[in-house]
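Presented below is the structure to which this report refers.
Take a look at subunit A:
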Amino acid sequence: MRSAAGKTLAIVWKDITSEMRTKEIATSLIAFALLVIVVVSFTLEPGENTSPIAAGILWVAFTFAGVLGLSRSFATEKDKGCLQGLMLCPVDRSILYLGKMLSIVVFMIVVEIIIIPIFIVLLDQSGFPPQLAVIALLATIGFAAVGTLFSAMAVNTRAREVMMPLLFLPVASPVIIAAIKSTALVLSGGSWGDIASWLGVMAAFDAIFLAVSPLVFEFVIEE
Partner candidate 1 sequence: MQALKQNTRSVNGLLGLTFALMIAAQFLIFVYVPTERTMGVVQRIFYFHVPLAWNAFLAFAIVFVCSILYLRSRDMKWDRLARSSAEIGLLFTTLVLITGTIWDKPAWGVWWTWDPRLTATLILWFIYLAYLFVSAYATEESQGARYAAVIGIIGFLDVPIVALAIVLWQTQHPSPLIFEGGLTGSMLLTLMVSIVAFTLLYLSLLILRNSLRRDTDEIKKLKQYMDERN
Partner candidate 2 sequence: MENWGYLVAAYSIIWVAIFIYIFTLHRRQRQLRREIDSLKEKLKGN
């Protein structure tokens, strides 16, 4: 029998390979994130693309794309009946959670890697600050930690498309705030020290919800 890590990676691999075949999720999320950036930029006058505003636009785009991607994550499972298949496996529920969560992190990171350079060009930022990678990673983990849980819940309720953001956005708000504020700081040349406390907020969020979500996940997907 495979180890816990092996089983987790198997789930992640399954999601990645099925995505590689169609590439539909990644491409639509990237297109969507770009569209959000473009549309919100309509509100800007020339010279208004300051770091705080640009940071806000970037994270609004990532947040909306993230919500979309998260909703899709369990929707396809449920529709194709894969969820029941997965649950029949003698797998600990928290491993199921971890696997889904990691595959979402992978998807979002792919989207972010493509979007961020385009964003820097579109909004004429001064360059790619390396801290942004860490900010994005911490934020993505936070999104996935609660998003996976809420997506699994939303998919089983009525009005599932709207339920997911309704649950996710308020709970994830500290991560969104921290991501926006720290990105704004580094885009205008801030140092690691400047964003330390924001990174701390995201790290605390990630730690707490990575610990709690797997525990409650079983209550969400039991039949």
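The rule we apply is simple: a contact is a pair of C-beta atoms (placed from the backbone, for glycine too) under 8 Å apart; a residue touches a chain by one contact, two chains touch by 3 or more; residues count from 1.
Basis for inclusion: all candidates are chains of the complex that A comes from, given by their letters.
Not measured: the values here are computed from a predicted model.
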item: From 1 or 2, the one in contact with subunit A within this complex; value: 1
item: Subunit A - residues contacting candidate 1, complex; value: 146, 149, 153, 156-159, 163, 166-167, 169-171, 173-174, 177-178, 181, 197-198, 201, 204-205, 208-209, 212-213, 216, 219-220, 222
